[in-house]
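The complex appears here without one of its protein chains, the remainder shown in place.
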Amino acid sequence: MLKAEIYITLKKTVADPQGLTIKHALDSLGYKEVEEVRIGKLVTVKLNINDKKEAEQRLNEMCKKLLANPIIEDYSFKIEEV
Amino acid sequence: MLKAEIYITLKKTVADPQGLTIKHALDSLGYKEVEEVRIGKLVTVKLNINDKKEAEQRLNEMCKKLLANPIIEDYSFKIEEV
Amino acid sequence: MVKPEVYRSLGLSDEEYKRIIDLLKREPSTTELAMFSVEWSEHCGYPRSRILLKLLPKKGKYPTLIGEDSGGIIVDDLAIIFKMESHNHPSQIEPKQGAATGIGGIIRDIFTAGARPIASLNSLRFGPLTEPYNRYLLRGVVDGIQFYGNCLGVPTVAGEIYFDESYNGNCLVNVMSIGVAKKDELARAFARGVGNSIMYVGSSTGRDGIGGCSVLASHEFKEGEEKRPTVQIGDPFTEKCLIEATLEALATGHVVGIKDMGAAGLTCSTSEMASVGNSGMEVELQLVPRREADMEPWEIMMSESQERMLVCVKKGKEKEIEKIFSKWDLHAVVIGKVTDDDIVRIKDKGKVVAEIKAHSLTQAPVYDMPYKKPAYLDDLNKLDITKISEPKDYNGVLLKLLGSPTISSKVWVYEQYDHMVQTNTVTLPGSDASVLRLKGTNKAIAATTDCNSRYCYLNPYKGAQIAVAEAARNLVCSGAEPAAVTDCLNFGNPERPDRFWQFKNCVEGVASACKFLNISVVSGNVSFYNESIKGVVNPTPTIGMIGIVDDAHQVCTQYFKKEKEIIILLGISKEELGGSEYLKEVHGQVKGDTPDLDLWLEQAVQRTALDAIRKGLVSSAHDCSEGGLAVALAECCISNKENMVGAVIDSLTFDARKDAALFGESQSRIVLSCSKKSVHKIRDIAERFGAPFQIIGRTGGKELEILVGKRKIINLSVEGMFERWIDSLQSLIMA
Partner (left out) sequence: MKFGVVVFPGSNCDQDCFYVVKDVLKQPVKYIWHKDTELDNFDCIILPGGFSYGDYLRTGAVARFSPVMDSIIDFANRGGIVIGICNGFQILLESGLLPGAMLRNTNLHFICKYVYIKTENIKTPFTNLCKKNQILKIPIAHNEGNYYIDDDGLKSLEKNGQIVFRYCSPDGDVNKESNPNSALANIAGIINREGNVLGMMPHPERSSEAELGSEDGFLILRSILKWLGSK
């Protein structure tokens, strides 16, 4: 069994109003040190596969097809054994 | 300048209907190896702080106060220099 | 031997525990004990309120249907089913999910009756927005309602939002749902027919909300207390599929009975379906679809996982029902059958874990609770009006009231709700009541929720009567005949005689006003223990009322339509300042007696307005509520952003102080506008019904001017009033 954490983030060129709003909120709570906030998705997946290479290839497919929208999002992931 | 990635996940005991729906979707796309999907948030923060210890303490505060909902969510983070 | 601290922590008293042993003639198992504890809790069994609830009239102008979980009225060949429910404590802990699952629950009550949900309403109460946690609560609750309701495709068409210190530490989230069915296609919530199957449908069972029913709903709770595992997450997508699948399944005719698993989940649905059907039922817990491994039998029986239902299906038709649910990707599995005894028998791996007569679970003990008028009330009711200084700046007072969070526009809230889906909403939120056409007929229904809980605090009986009268008045102003009520009774700890006195008086007030107006109470809900270390909530008997519009083209809205029309006031402005928003916001006092309510006068005013609207004589109708006549007039000017019309009020006569006449909250008053040629016809109608009638001014211009004698005491631009009224709530929330 493998576990993957998939990180889906908005492309740098795409504005992130949610991130902005949270930055403002943190600011007004006194966290002036916060320079930037960006919000993304964290998808945790358990895979019934033992081979990391295979998992990598499958995950790339899943992300391209469904989990991320390449027009506005980037993705990356990390695989570990469980 | 430090950069932190904050991972916010639903507590294990809390149901995740989103994750379930996405698992079904992956399943019907033929990704039968997917055993479980859980959906969380990824918050990327740039901090105008140089000291990791200090950053850690501030991030813990921000998460507890604003970013995560302690009733249903857990959080963790990773700090790196940029 | 069960230890006293165990049953006590489940909310059972020593006597109740003894009674359980008498009923079973033995010690209960853990599962049985848990089952009794929830079934006998206030939430399910109504032990402390049942006697009083009998006072609420079950008959009215329209034939009334009282179902197991909801009720309604019959209009021609349609059944209009509706109900209101509270989700206060879950929302106080986790506002978004608390409110969301509240919507989910109330909507299940409607479609399990066989009706398609056509509208939701919400009545919300919070502590002042100056407190950050209250802002968090309001934002979260609205987010939860929009998240769940919008996804379902059921429009959220109306509601109310109040702010009061008494809700600090215990907000109120009351949600109402309305559904429509052909009257002979309604479903019942029972199990019948030996050998018929019991099917479980919907989401799988997890450890959500275990103990939530008794722990969350029937005990005072302290903020910050560890209640984490009891939070349930709403899944509107599954609920939407459940609505479609259920209505499809009911249409096959193979369903004997159906009940949703709300509070107390399987316990409630098994025992109540058996009890109502005078049947027995046997269920094997191993067959229940679950989300988590190793759940104890009692956990499965107590789980409040959302979006689940129990269905009694005719023997041999299980496959057909299963097919419908699986088309919508939902579980549907047989978990048991109807038996020929009257016992609910729960098995786990074949071993009996509970075996109880269905009736002994559903017939909770009945208590006649002691009550006593609170000592502080006599003092509180005394208001020496001569000690209240009359304002110098009436413009300032009006602007202040228009910006007060309770009076200000709620557009920030209702624009987040899809209030148009299903294409029936002919009067959108922003007027006195929303109106929904009934496709395929000429008719429409109007809906509103109302309760001024400050009135109920000062005078529970009269305050509750006013809640009913005001709801009816709002419907009338929209062109509807008030038809029937659902209520949600939110009170403190009923074991305290002062709180119970409030409860008793409010129920009596609702009952008497409904009887007088010939309106039936078709359904409702009781929520006790609404208190925290910060105090107890004001007594809040929220009234949800629906009315019938016979001709969907004869609806009316509250805003002035055009220039040069005549403005009429029906009713009388008295010298009443007690309990008013003005007294609180401007003079910082919550004191005095609630305004008078003369139900005969109320009826005369309502009949006049409705008759005039139905005859097509009226351009706009708006009742006077919080903020009194001045606020009502201002709202007539500004509540249609696209066409704001000013007014000159120069012939107002009254027998009271100026501030009382303008900002006092005398009941039974409606502001009408009409063309010149309709005036005398409306006057005739008013005379016929005996409603006080006066022409007070005319529409036109870009200002609201109010003259007393020759003196202009109010002179404000419609733009200026609009700005104050429209932005105030949002800026307080976003502070």
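The first chain written gets the first letter, and so on, giving A, B and C; residue counts start at 1 in each chain.
Please note the rule applied: a contact is a pair of C-beta atoms (placed from the backbone, for glycine too) under 8 Å apart; a residue touches a chain by one contact, two chains touch by 3 or more.
Note that the structure is predicted; figures quoted are calculated from it, not measured.
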Residue of C:130, C:423 or C:715 touching the missing chain in the full complex: C:423
Per the touch definition above, residue among C:64, C:112, C:146 or C:580 touching the missing chain: C:146
In chain C, positions touching the absent partner: 146, 150-153, 235-238, 240-241, 328-329, 414-423, 425-426, 428, 437, 439, 552-553, 642
Touching residues (missing chain, whole complex) on chain A: 13-15, 17-18, 21, 65-67, 69, 71-72
Where the missing chain touches chain B, by residue: 17-18, 21-22, 25, 28-29, 39
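Heads up, the rule we're going with is that only the chains that are shown with their structure count from here on.
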Chain centre separation in whole Å, for chain C relative to chain A (CA means): 41
Rounded Å distance, chain A centre to chain B centre (Cα mean): 9
Residue numbers of chain A (touch at least two other chains): none
Residues of chain C engaged with two or more neighbouring chains: none
Complex contact set, residues of chain B against chain A: 1, 5, 7-9, 22, 25-26, 29, 31-49, 58, 61-62, 65-67
Footprint of chain C on chain B - complex, ascending: 10-11, 13-17, 21, 24, 69, 71-72
Complex interface listing, chain C residues touching chain B: 93-94, 97, 203, 206-208, 228-229, 231-235, 237-238, 291, 305, 329
